[in-house]
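Removed: one protein chain of the complex. Kept in place: all other protein chains.
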Amino acid sequence: MPEQSVEPMIETESAAPVVAGTQTLVLDAEPEAAPTVEKSATKKLGLFGWIAIGWLVVIVGLALLAPWLPIAPPDQKFLRDTGAGPSIKHIMGVDGIGQDMFSRVVWGARASLLVATASVLFGLIFGGVLGLMAGYYRGRLDGVLSYIFNCFLAIPQLVLALAIIAVFASDPAVTVGEREFWLVISIGLVSIPVIGRITRASTLTWAQREFVLASRSIGARNKRVIIREVMPNVLPAMFSIALLGIAVVIVLEGGLSILGVGIPPSTPSWGNLIATGRNELTKIVGANPQIIFAPAIAIFLTVLSLNYLGDVVRARFDVRESAI
Amino acid sequence: MSFLRRKEVNRTIAARPDSGRLLEVSDITTSFKTPRGLATAVNKVSFTLDRGKTLGIVGESGSGKSVLSRSIMGLLPKHNVVRNGSVRFEGKEILGLSNVAMREFWGTEMAMVFQDPMTSLNPVLKIGRQITESLVYHLDMDNKQADDTALALLKSVGIPEAERRREEYPHQMSGGMRQRIVIAISLACGPKLLFADEPTTALDVTVQAQILNLLQQQQRERDMGMILVTHDLGVVAGRADEIAVMYAGQIVERAPTRTLFAQMRMPYTEGLLKSIPKLEQAPHTRLQIIGGRPPDLVAPPPGCKFAPRCPYAQDRCHVEEPPLVEAETPGHYFKCWYPVGTPEGKAAFERNLEAGLPQTIAAMGGDSALAAKVEAEMSA
Partner (left out) sequence: MRAIAQRLLQLFVVLLLVTIFTSVLIDLVPGDVTNTLAPVSTPEQRAQLRHELHLDQPVWERYGEWVGGLAHGDLGCYYGTSGYTSGSSCPDKVADRVKDALPISLEIMIWAQLIALVVAIPLGVITAYRAGSMFDKGVNTTAFGLLAIPNFVLALVLAYYVGVVWHLWDINPTGWIDFGQDPVGHFKQLLLPVISLAAGQVAVYMRLLRSDMIATLQEDFVTMARAKGLSPARILWRHALRPSSLTLLTVAGLNVGTLIGGAVVIENIFVIHGMGFLIADAIVRRQYVALQSYVAIIALGYVAVNFLVDILYATLDPRIRHARAIG
């Protein structure tokens, strides 16, 4: 999954004192007298955090409640307003064949978020379990799993996902449900190695801690140790990855839609909205750009919120992933 | 280039033999702004130093000794740091100077040897480069000159196979060798004042003496003033002309070395000396520690800062801070109401012993049998 979040895999954000040398100096002063406090460890939710949560609540709410909202059906064609800009009747305007953009964006949220959440869950469950096992048991199992991870990571994710979809579901006659299914499977499969590697790294650091050793020394079975001792500590890392991952998948779905293997246009998704929007823009001169801007802004805000919250969660639990 | 000539001119002027006091520190105070308030790490410290002399600054962690040396050199950040007082280097006031101005002094006039040679050296640059860099930058040498000078420097600090070592990286060397290289780098441009901030703490005991000898030798050859900062009295015992003992940011006793060891007055100094284990003591002799912890630098207690841990402390000590006074031997200063080796001090000690003050009992000395007996009597 995370092409984009290769960055969180390695980055350690330390908002540190301003100029060189401060940390070493304070060694002499009383511990309480440390002149600067590590901000990242105490990074609070802050205003932006709440705005991010707010936006996500809104968008998820709209997506879930779409069938019951007082908005036009996404494929209803208002033929008289074709290509119109934003107005009171159509807050986000109308697209080239008369469909209300706001409605399409809301329904699009449904499809996109569904695919994103499902694939990330898929990746988390399989990748997470594999990573936990690799990091805990080590030895041969770890070696084999790591090799497999590295092999899959050797193919760029978009290309791999493309290949899988192409093989299984590129028949133009495929149904929406089928395509959605294969999207989730392919993106999920592609994300397993990434999640697996990160989980493994996190598990490695925790499994070496003494409390795990202590638990095993009093006879706790491995399964119990993993579930009771290691996993709760690895979960925050995975939660952070989940947030960031959903953001990446939303974008990935967009890319796949533009390449023609996303969700078929009969059901709107943010990705295929942009794809069809792009087609219309190139064909119809003077078409309204909001057909791209509307879903684009929705994607932008959602990804921004998810990234921000993912960062906050990570900083809060001081998750440090190494490039293992 | 004109600025090079300016540096040369500065050096020729300064090279005149009797340019007066090398370093004059008057009432320097350094405080850090923290969320809890102003933490004063260095509190009105004063001393002077001449060329060719060594001042040893001794204190435990938290005494402010490292902050002091960096503060004098001006290496502290400008943010959140407040410095007061006066620091005169060869007569020039350097306390208020900006970083740009201080760069004229750093490396060429004054230098510092840090505690941990592994982290003081750039891990990805070759040793030779790290030395020649200053030479080229400050003294405007060309590469050939710089290389030769660097080679000579390496040899003078006792690095074997210097030609080969020049091309190596820090991690390929032992701790002792690295510290020699750090010393070589510091001395490259011929500074007049050298700060050695715990130069041997990170090294093996066997190597410590070598490094200290090296420092001493270089100092003599170059007629440098040296400030040796350490927590170990043993390190400065034979190598400093004068010793200053720091506690909680203040100098609590200062004297020429012999005088200090022979006639120490401050109980803290006595405690430091006693805490050094001696070979002559019987095995399993209890280590003489100074119990307790250094005071809070943001809100220190009133009176003498050492009072809470002092075996001689009396009521007055907890209320009134003793002034720095000169002892009978000139050049010996200390801050204490009931100094060691005086009748008042002895009386204070006895009083505390009777009252059962824990630190006084602990300070009973190597006579553990007696101490145990007293303890038993007290608890009876």
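As written, the chain order gives the labels A and B, with residue 1 at the start of each chain.
Here is the rule we go by: a residue touches a chain if its C-beta (ideal position, glycine included) is under 8 Å from a C-beta of that chain, and two chains touch if they have at least 3 such contacts.
Since the model is a prediction, treat every value here as computed from it, not as a measurement.
**Student:** Where the complex has a chain not shown, which of A:Val57, A:Ile97 or A:Ala163 is the residue touching it?
**Tutor:** A:Ala163
**Student:** Among B:Ser134, B:Thr149, B:Gln219 or B:Gln288, which residue is in contact with the omitted chain in the full complex?
**Tutor:** Of the listed residues, the one touching the omitted chain is B:Ser134.
**Student:** Who touches the missing chain here, B:Ala41, B:Val182, B:Met266 or B:Cys304?
**Tutor:** B:Val182
**Student:** Could I get the residues of chain A that touch the absent chain, sorted low to high?
**Tutor:** Residues in contact with the chain left out: 3-4, 6-7, 10-24, 147-148, 150-151, 153-160, 162-163, 165-168, 170-171, 247, 251, 254-255, 258-261, 274, 277-278, 281-282, 285, 289, 292, 296, 299-301, 303-304, 307-308, 323.
**Student:** Considering the whole complex, not just the chains shown, which residues of chain B touch the missing one?
**Tutor:** Touch set of chain B with respect to the missing chain: 73, 75, 99, 103-108, 111-112, 114, 116, 119-125, 133-134, 137-138, 169, 171-172, 182, 185-186, 189.
Basically, only the chains that are shown with their structure count from here on.
**Student:** Could you state the distance in Å from the CA-based centre of chain A to that of chain B?
**Tutor:** Centres of chain A and chain B (C-alpha means) sit 54 Å apart.
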